[in-house]
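All protein chains but one are shown in place.
On to subunit A.
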Amino acid sequence: MNLVKLSWKYLTFRPLSTSLNVLLLALGLAIITVLLLIQDQFEKKMNQDAAGIDLVVGAKGSPLQLILAGVYHIDFPTGNIPMEEAQKLSRNRLVKNIIPMALGDNYQGFRIVGTNHDYPALYEATLESGALWRKPFEVVLGAEVAEKSGYKVGDEFLGSHGISVGSHEHDANQFKVAGILKPTGNVLDRLILTSVESIWYTHDAEEPENSDSTENHTEHHNIDFSKDIAIKGFPKTTESRALTTLLIQYRNPMAAIQLPRQINSGTSMQAASPSFEMARLFELLGVGITLLQGLAVVIIGISGLGIFIALYNSLKERKYDLAILRAIGASRIQLLFLIFLEGVMLTFMGAILGILLGHTFLSVIISQNEQGVVGALQPWIFLRQELWIVVYALTVGVLASIIPAFAAYQTSIAKQLTKA
């Protein structure tokens, strides 16, 4: 027998009150854990995905939407931009590099991105097997896509139009897997990369006669599937073609000031900065996060109060017990310690349960939402801040036990035991 065991016995002697308090505290801490995990991973991810991209250019519309679609591949693209105009930008002295992208197709919810080899190079992606695309309709799968679809190098599949599952299939041309990327931990894992030409040809083959307004096909397309596609820069074509977005790297800091203004006022396109738009998004989400944090703090406060009341009430029943402990040799300090120990053990259990609950919540959220942004989060990564959650919880425990512990300290044995 020792003090820890004795505290434990007292806690388990009141299982209902103890578990209620533990659960309440755990709930509050679970909310904080989820917020912590999401915030940390989201910000890290968002910054990782946007690393090296100074500016995104696309059709006019919402700049936030442009960023979400162009960098993170979450939202719908804003529309198409003519390639001539895009190519003009590449001659701008403020631009160091420009990566063209054609978006708008998917395979079972995974987005197919038409681009050049600079794009995987931007994320320093390396191949697990096969090679990067060289011919039209060759694709490279992100690690997650390969895992979920089970495709290997050499397999073929049909893409679908649109960016969500269930839209009509492009049945004219089959994509062929040329390579599979190693897991990168960023947006590439959930993408299917191919050449811009592949995207164009897919749509050409389907709608040769009634072409849409942005793509003015005046002449017949001669698709030569053996022809090499452009590995760097813009695809070479004599026709008037369209792109969806451009990812731009600045040549110098001056560009950050001049280039967005030049594009926004001088062209039919718009330019948006990922860091600026994401800061704006976090500001918008901040209200919700603050609200949730407030709620969690209130729940933790209530659980602290619950622990205080439970300890204080049990103390009334236990005045005799405490007096007996003194009579058999316990010192005042030991009784003080006993009550503190109970509060601290209670909150420690709450903290551990809360953290596990938080991670479980997150993994449930993720499993419900595999294709979305949340789907890329890792629920079982433990952060150093979670240690702080334990510290907070223990602080709550100590605070809640101060008054009961002091009352225990002051119990007069003589008065308690000998009054009939």
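FYI, a residue touches a chain if its C-beta (ideal position, glycine included) is under 8 Å from a C-beta of that chain, and two chains touch if they have at least 3 such contacts; residues count from 1.
The rule is simple: contacts and distances are computed from a predicted model.
The complex appears with one chain absent; UniProt names that chain "Putative ABC transport system ATP-binding protein" among the candidates "Oxidoreductase", "Acetolactate synthase", "Putative ABC transport system ATP-binding protein" or "Stage III sporulation protein AF". For the chain left out of this panel, the touching residue among A:A131, A:I231, A:I289 or A:L417 is A:L417.
When the omitted chain is restored, the residue from A:A330, A:L353, A:L377 or A:A408 that touches it is A:A330. Considering the whole complex, the residue from A:E277, A:D321 or A:E386 that touches the absent chain is A:D321. Of the candidate positions A:N2, A:T126 or A:S265, contact with the unshown chain belongs to A:N2. Take subunit A: the residues that touch the chain left off the picture are 1-2, 6, 9-10, 12-13, 320-321, 323-334, 413-414, 417-418, 420.
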